[in-house]
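Working notes for the structure below.
Only a single protein chain was left out; the remaining protein chains are all shown in position.
Take a look at chain A:
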Amino acid sequence: MKTQTYVLNMGPQHPSTHGVFRIILELDGEVVVKATSVPGYLHRGIEKLAEARTYTQVIPYTDRMDYLASMLMNWGYVAAVEKLMGVEVPERAEYIRVIVGELSRIASHLVAVGTYSVDIGGFTGFLYCFRDRERVLDLLEMVSGSRMTFSYFRIGGVADDLPPEFFPPLQKFLKDLPSLCDEYDGLITGNEIFQARTKYVGIITPEMGINYSLSGPVLRGSGIPYDLRKVRPYGVYDRFDFEVPVGKNGDCFDRFVCRIKEIRQSARIIQQAVEGLPEGPIMAKIPKVIKPPAGEAYAEIESSKGILGCYVVSDGSPKPYRVHFRRPSFINLGYLDELLVGWKIADVIAILGSLDIVLGEVDC
(Lines give C-alpha, C1' and ligand atoms only; values in the text may rest on other atoms or scores of the structure.)
Protein backbone atom coordinates (compact mmCIF):
# COMPACT_ATOMS: atom_id res chain seq x y z
CA MET A 1 0.00 0.00 0.00
CA LYS A 2 1.28 3.43 -0.87
CA THR A 3 1.39 5.83 2.05
CA GLN A 4 2.42 9.41 2.24
CA THR A 5 3.47 11.79 4.94
CA TYR A 6 1.26 14.61 6.06
CA VAL A 7 1.85 17.98 7.65
CA LEU A 8 0.50 18.94 11.03
CA ASN A 9 0.73 22.40 12.49
CA MET A 10 1.37 22.49 16.18
CA GLY A 11 0.66 25.96 17.45
CA PRO A 12 0.97 28.91 17.36
CA GLN A 13 -2.00 28.65 19.70
CA HIS A 14 -1.25 25.55 21.68
CA PRO A 15 -1.02 25.34 25.45
CA SER A 16 1.95 23.02 25.42
CA THR A 17 4.14 25.40 23.47
CA HIS A 18 4.17 27.62 26.56
CA GLY A 19 3.35 30.68 24.54
CA VAL A 20 2.92 31.45 20.88
CA PHE A 21 5.23 29.10 19.07
CA ARG A 22 4.62 27.01 16.01
CA ILE A 23 6.15 23.74 14.91
CA ILE A 24 5.36 22.40 11.48
CA LEU A 25 5.50 18.65 11.86
CA GLU A 26 5.77 16.34 8.92
CA LEU A 27 4.46 13.00 10.08
CA ASP A 28 4.63 9.50 8.83
CA GLY A 29 1.76 7.99 10.73
CA GLU A 30 2.63 8.97 14.26
CA VAL A 31 6.34 9.40 13.73
CA VAL A 32 7.95 12.76 13.05
CA VAL A 33 10.02 12.81 9.88
CA LYS A 34 10.66 16.51 9.78
CA ALA A 35 10.08 19.35 12.18
CA THR A 36 10.37 23.02 11.41
CA SER A 37 10.06 25.44 14.26
CA VAL A 38 8.65 28.85 13.54
CA PRO A 39 9.33 31.37 16.30
CA GLY A 40 8.61 35.07 16.04
CA TYR A 41 4.99 35.42 17.03
CA LEU A 42 5.87 37.28 20.17
CA HIS A 43 8.54 39.50 18.69
CA ARG A 44 8.32 42.98 20.15
CA GLY A 45 11.62 44.38 19.05
CA ILE A 46 13.05 44.92 22.50
CA GLU A 47 16.55 45.31 21.13
CA LYS A 48 15.41 48.05 18.78
CA LEU A 49 13.30 49.74 21.44
CA ALA A 50 16.36 49.87 23.65
CA GLU A 51 18.09 52.12 21.16
CA ALA A 52 15.53 54.84 21.79
CA ARG A 53 15.72 54.60 25.59
CA THR A 54 18.27 55.76 28.09
CA TYR A 55 20.38 53.08 29.76
CA THR A 56 18.18 52.94 32.85
CA GLN A 57 14.98 52.93 30.84
CA VAL A 58 15.96 49.67 29.14
CA ILE A 59 15.69 47.76 32.42
CA PRO A 60 11.86 47.43 32.42
CA TYR A 61 12.03 45.99 28.91
CA THR A 62 14.44 43.25 29.93
CA ASP A 63 11.78 42.11 32.42
CA ARG A 64 9.61 41.23 29.49
CA MET A 65 12.02 38.73 28.00
CA ASP A 66 11.98 35.83 30.41
CA TYR A 67 9.07 37.05 32.46
CA LEU A 68 9.31 33.98 34.67
CA ALA A 69 12.73 35.00 35.95
CA SER A 70 12.77 38.76 35.46
CA MET A 71 15.37 39.40 38.11
CA LEU A 72 17.90 37.38 36.17
CA MET A 73 17.07 39.21 32.95
CA ASN A 74 17.65 42.53 34.72
CA TRP A 75 20.93 41.18 35.97
CA GLY A 76 22.24 40.23 32.55
CA TYR A 77 21.62 43.69 31.20
CA VAL A 78 22.95 45.72 34.12
CA ALA A 79 26.02 43.49 34.28
CA ALA A 80 26.88 44.43 30.70
CA VAL A 81 26.38 48.16 31.28
CA GLU A 82 28.38 48.02 34.50
CA LYS A 83 31.18 46.29 32.66
CA LEU A 84 31.07 48.97 30.00
CA MET A 85 31.26 51.74 32.59
CA GLY A 86 33.70 49.93 34.86
CA VAL A 87 31.44 50.28 37.87
CA GLU A 88 32.19 48.48 41.10
CA VAL A 89 28.93 47.25 42.61
CA PRO A 90 28.78 47.49 46.43
CA GLU A 91 28.94 44.22 48.34
CA ARG A 92 25.52 44.49 49.88
CA ALA A 93 23.98 45.04 46.48
CA GLU A 94 25.77 41.96 45.15
CA TYR A 95 24.40 39.86 47.99
CA ILE A 96 20.89 41.23 47.50
CA ARG A 97 21.21 40.42 43.82
CA VAL A 98 22.14 36.86 44.65
CA ILE A 99 19.17 36.50 47.01
CA VAL A 100 16.55 37.88 44.65
CA GLY A 101 18.18 36.27 41.62
CA GLU A 102 18.12 32.81 43.15
CA LEU A 103 14.54 33.34 44.31
CA SER A 104 13.68 34.19 40.75
CA ARG A 105 15.45 31.05 39.58
CA ILE A 106 13.40 28.99 42.02
CA ALA A 107 10.18 30.61 40.74
CA SER A 108 11.17 29.91 37.15
CA HIS A 109 12.10 26.29 37.84
CA LEU A 110 8.85 25.78 39.71
CA VAL A 111 6.97 26.87 36.61
CA ALA A 112 9.12 24.57 34.50
CA VAL A 113 8.55 21.61 36.78
CA GLY A 114 4.84 22.28 37.19
CA THR A 115 4.02 22.90 33.56
CA TYR A 116 6.07 19.89 32.53
CA SER A 117 3.89 17.82 34.77
CA VAL A 118 0.82 19.20 32.98
CA ASP A 119 2.39 18.55 29.59
CA ILE A 120 2.82 14.91 30.50
CA GLY A 121 -0.73 14.77 31.79
CA GLY A 122 -0.45 15.17 35.55
CA PHE A 123 -2.34 18.23 36.63
CA THR A 124 -1.80 17.74 40.36
CA GLY A 125 1.93 18.39 40.26
CA PHE A 126 1.30 21.67 38.55
CA LEU A 127 -0.86 22.95 41.40
CA TYR A 128 1.71 22.05 44.03
CA CYS A 129 4.42 23.92 42.20
CA PHE A 130 2.28 26.97 41.67
CA ARG A 131 1.19 26.95 45.28
CA ASP A 132 4.82 27.36 46.31
CA ARG A 133 5.77 29.70 43.52
CA GLU A 134 3.19 32.03 44.99
CA ARG A 135 5.27 32.27 48.12
CA VAL A 136 8.34 33.24 46.12
CA LEU A 137 6.37 35.86 44.23
CA ASP A 138 5.05 37.25 47.51
CA LEU A 139 8.61 37.59 48.74
CA LEU A 140 9.77 39.32 45.58
CA GLU A 141 6.72 41.53 45.67
CA MET A 142 7.74 42.76 49.10
CA VAL A 143 11.13 43.69 47.72
CA SER A 144 10.23 45.22 44.39
CA GLY A 145 6.52 46.00 44.48
CA SER A 146 5.71 43.84 41.47
CA ARG A 147 4.97 40.20 41.10
CA MET A 148 6.57 39.37 37.80
CA THR A 149 8.09 42.35 36.05
CA PHE A 150 10.26 43.55 38.86
CA SER A 151 12.56 46.19 37.31
CA TYR A 152 14.46 45.95 40.56
CA PHE A 153 18.06 46.09 39.40
CA ARG A 154 19.71 49.38 38.70
CA ILE A 155 22.94 50.12 36.95
CA GLY A 156 25.36 50.06 39.86
CA GLY A 157 23.17 48.34 42.41
CA VAL A 158 19.55 47.65 43.23
CA ALA A 159 16.55 49.96 43.51
CA ASP A 160 15.80 49.51 47.18
CA ASP A 161 17.07 47.74 50.24
CA LEU A 162 15.50 44.52 51.44
CA PRO A 163 12.64 45.38 53.81
CA PRO A 164 12.85 43.93 57.34
CA GLU A 165 9.54 42.10 56.95
CA PHE A 166 11.13 40.16 54.09
CA PHE A 167 13.36 37.97 56.23
CA PRO A 168 10.96 35.96 58.45
CA PRO A 169 8.86 34.60 55.55
CA LEU A 170 12.06 33.97 53.58
CA GLN A 171 13.50 31.90 56.40
CA LYS A 172 10.28 29.97 56.68
CA PHE A 173 10.24 29.34 52.96
CA LEU A 174 13.85 28.15 52.95
CA LYS A 175 13.08 25.85 55.84
CA ASP A 176 10.08 24.37 54.03
CA LEU A 177 11.70 24.15 50.62
CA PRO A 178 13.48 20.78 50.97
CA SER A 179 10.27 19.09 52.07
CA LEU A 180 8.40 20.82 49.26
CA CYS A 181 10.94 19.47 46.78
CA ASP A 182 10.41 16.03 48.28
CA GLU A 183 6.73 16.50 47.53
CA TYR A 184 7.41 17.24 43.87
CA ASP A 185 9.72 14.26 43.72
CA GLY A 186 7.07 12.07 45.27
CA LEU A 187 4.29 13.40 43.10
CA ILE A 188 5.98 13.76 39.75
CA THR A 189 9.50 12.35 39.60
CA GLY A 190 8.67 9.09 41.27
CA ASN A 191 5.54 8.51 39.27
CA GLU A 192 5.96 5.49 37.01
CA ILE A 193 3.74 6.86 34.27
CA PHE A 194 5.75 10.03 34.20
CA GLN A 195 8.98 8.07 34.04
CA ALA A 196 7.68 5.89 31.24
CA ARG A 197 6.86 8.99 29.25
CA THR A 198 10.15 10.79 29.81
CA LYS A 199 12.97 8.31 30.38
CA TYR A 200 15.16 7.69 27.33
CA VAL A 201 13.05 10.15 25.35
CA GLY A 202 14.61 13.01 23.45
CA ILE A 203 18.20 12.17 24.25
CA ILE A 204 20.72 14.96 23.78
CA THR A 205 24.26 13.63 23.70
CA PRO A 206 26.93 15.72 25.41
CA GLU A 207 28.67 16.35 22.07
CA MET A 208 25.50 17.58 20.43
CA GLY A 209 24.75 19.74 23.44
CA ILE A 210 28.09 21.45 23.10
CA ASN A 211 27.94 21.69 19.33
CA TYR A 212 24.59 23.40 19.48
CA SER A 213 25.77 25.70 22.23
CA LEU A 214 23.02 24.58 24.58
CA SER A 215 23.18 25.78 28.14
CA GLY A 216 21.40 25.61 31.45
CA PRO A 217 19.62 22.49 32.69
CA VAL A 218 19.25 21.35 29.08
CA LEU A 219 23.03 20.96 28.81
CA ARG A 220 23.57 19.82 32.38
CA GLY A 221 20.96 17.11 31.92
CA SER A 222 23.40 15.58 29.45
CA GLY A 223 26.02 15.30 32.15
CA ILE A 224 28.12 18.38 31.48
CA PRO A 225 28.59 20.36 34.70
CA TYR A 226 28.76 23.71 32.99
CA ASP A 227 27.25 26.37 35.18
CA LEU A 228 28.59 29.91 34.87
CA ARG A 229 28.11 30.45 38.58
CA LYS A 230 30.71 27.75 39.12
CA VAL A 231 33.03 27.76 36.13
CA ARG A 232 33.26 31.51 35.69
CA PRO A 233 31.78 33.06 38.84
CA TYR A 234 30.39 36.55 38.47
CA GLY A 235 29.29 38.81 41.29
CA VAL A 236 29.95 37.08 44.59
CA TYR A 237 29.11 33.55 43.53
CA ASP A 238 32.62 32.33 44.27
CA ARG A 239 31.88 32.75 47.98
CA PHE A 240 29.05 30.28 48.14
CA ASP A 241 29.18 26.56 48.56
CA PHE A 242 26.83 24.74 46.21
CA GLU A 243 26.80 21.88 43.77
CA VAL A 244 25.97 21.76 40.10
CA PRO A 245 23.49 18.93 39.56
CA VAL A 246 23.94 16.97 36.36
CA GLY A 247 22.04 14.20 34.64
CA LYS A 248 23.34 10.97 33.16
CA ASN A 249 21.43 10.08 30.02
CA GLY A 250 20.55 13.49 28.65
CA ASP A 251 16.90 12.52 28.28
CA CYS A 252 13.80 14.49 29.20
CA PHE A 253 13.73 12.93 32.64
CA ASP A 254 17.27 14.03 33.49
CA ARG A 255 16.63 17.58 32.38
CA PHE A 256 13.54 17.65 34.55
CA VAL A 257 15.28 16.20 37.59
CA CYS A 258 18.13 18.68 37.23
CA ARG A 259 15.71 21.52 37.77
CA ILE A 260 14.36 20.15 41.03
CA LYS A 261 17.90 19.57 42.25
CA GLU A 262 18.81 23.11 41.26
CA ILE A 263 15.96 24.45 43.35
CA ARG A 264 17.52 22.74 46.36
CA GLN A 265 20.91 24.22 45.56
CA SER A 266 19.45 27.69 45.10
CA ALA A 267 17.96 27.43 48.57
CA ARG A 268 21.43 26.67 49.92
CA ILE A 269 22.89 29.70 48.15
CA ILE A 270 20.17 32.00 49.47
CA GLN A 271 20.72 30.74 53.01
CA GLN A 272 24.42 31.50 52.79
CA ALA A 273 23.79 34.89 51.23
CA VAL A 274 21.33 35.87 53.95
CA GLU A 275 23.79 34.83 56.63
CA GLY A 276 26.65 36.70 55.02
CA LEU A 277 24.65 39.79 54.04
CA PRO A 278 27.00 42.71 54.74
CA GLU A 279 25.97 46.22 55.72
CA GLY A 280 26.67 49.09 53.41
CA PRO A 281 25.33 51.03 50.47
CA ILE A 282 23.16 49.39 47.84
CA MET A 283 24.10 51.69 44.99
CA ALA A 284 27.46 52.58 43.56
CA LYS A 285 28.25 56.21 42.85
CA ILE A 286 26.59 56.64 39.49
CA PRO A 287 26.02 59.95 37.72
CA LYS A 288 22.39 60.96 37.23
CA VAL A 289 22.72 60.82 33.48
CA ILE A 290 24.40 57.58 32.52
CA LYS A 291 26.79 58.08 29.65
CA PRO A 292 29.16 55.17 29.30
CA PRO A 293 32.33 55.83 27.30
CA ALA A 294 32.18 54.83 23.65
CA GLY A 295 32.92 51.16 23.31
CA GLU A 296 31.33 47.80 23.75
CA ALA A 297 30.91 45.19 26.43
CA TYR A 298 29.56 41.68 26.66
CA ALA A 299 28.53 40.13 29.94
CA GLU A 300 27.08 36.73 30.69
CA ILE A 301 25.15 35.38 33.60
CA GLU A 302 23.54 32.03 34.32
CA SER A 303 19.82 32.53 34.04
CA SER A 304 17.31 29.84 34.88
CA LYS A 305 17.16 28.70 31.26
CA GLY A 306 20.84 28.88 30.51
CA ILE A 307 23.49 31.44 29.70
CA LEU A 308 22.06 34.90 29.23
CA GLY A 309 24.47 37.17 27.43
CA CYS A 310 24.09 40.86 26.85
CA TYR A 311 26.06 42.88 24.38
CA VAL A 312 25.96 46.64 24.68
CA VAL A 313 27.55 49.12 22.31
CA SER A 314 27.86 52.73 23.37
CA ASP A 315 28.64 55.74 21.24
CA GLY A 316 29.06 57.97 24.25
CA SER A 317 25.50 59.31 24.19
CA PRO A 318 22.95 58.68 26.95
CA LYS A 319 21.25 56.04 24.83
CA PRO A 320 22.73 52.69 23.85
CA TYR A 321 23.80 52.44 20.23
CA ARG A 322 22.99 48.75 20.11
CA VAL A 323 21.84 46.16 22.61
CA HIS A 324 21.78 42.49 21.85
CA PHE A 325 20.68 39.66 24.08
CA ARG A 326 21.86 36.09 23.81
CA ARG A 327 18.69 34.44 24.99
CA PRO A 328 19.19 30.90 26.23
CA SER A 329 15.66 29.72 25.37
CA PHE A 330 16.17 30.74 21.76
CA ILE A 331 19.53 29.01 21.44
CA ASN A 332 18.31 25.88 23.21
CA LEU A 333 15.45 25.76 20.76
CA GLY A 334 17.87 25.60 17.85
CA TYR A 335 18.40 21.89 18.34
CA LEU A 336 14.68 21.11 18.49
CA ASP A 337 14.16 20.46 14.76
CA GLU A 338 16.77 17.75 14.77
CA LEU A 339 15.87 16.39 18.17
CA LEU A 340 12.25 15.72 17.29
CA VAL A 341 12.94 13.58 14.24
CA GLY A 342 12.08 9.95 14.79
CA TRP A 343 9.96 10.47 17.89
CA LYS A 344 6.24 9.92 18.18
CA ILE A 345 3.88 12.84 18.15
CA ALA A 346 3.14 12.49 21.87
CA ASP A 347 6.84 12.73 22.60
CA VAL A 348 7.01 16.07 20.81
CA ILE A 349 5.24 17.66 23.76
CA ALA A 350 7.47 15.84 26.24
CA ILE A 351 10.63 16.97 24.45
CA LEU A 352 9.54 20.56 23.92
CA GLY A 353 8.45 20.85 27.54
CA SER A 354 11.73 19.48 28.81
CA LEU A 355 13.64 22.26 27.04
CA ASP A 356 11.73 24.75 29.20
CA ILE A 357 11.46 27.61 26.78
CA VAL A 358 9.64 30.82 27.48
CA LEU A 359 8.44 32.58 24.39
CA GLY A 360 8.98 36.08 25.67
CA GLU A 361 12.64 35.25 25.64
CA VAL A 362 12.72 33.25 22.42
CA ASP A 363 11.24 36.12 20.43
CA CYS A 364 12.50 39.01 22.53
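Heads up, the rule we're going with is that a contact is a pair of C-beta atoms (placed from the backbone, for glycine too) under 8 Å apart; a residue touches a chain by one contact, two chains touch by 3 or more; residues count from 1.
Throughout what follows, contacts and distances are computed from a predicted model.
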Discussion item. Suppose you had to identify the omitted chain by its UniProt name; would it be "Phospholipid/cholesterol/gamma-HCH transport system permease protein", "(2Fe-2S)-binding protein", "NADH-quinone oxidoreductase subunit I" or "Quinol oxidase subunit 3"?
Written reply: "NADH-quinone oxidoreductase subunit I"
Worksheet, complete the sentence: Answer key for A:T17, A:S37, A:S108 or A:S144 versus the chain not shown reads A:S144
Worksheet item: Just one of A:G186, A:G276, A:G295 or A:G334 touches the chain that is missing; which is it?
Response: A:G186
Practice prompt. Using the definition of touch stated at the top, determine which of A:I59, A:I204 or A:V218 touches the missing chain.
Written response: A:I59
Worksheet, complete the sentence: Hidden partner sits against chain A at residues 53-54, 56-61, 63, 124, 128, 131, 134, 138, 141-146, 149, 151, 159-160, 163, 165, 183, 186-188, 190-195
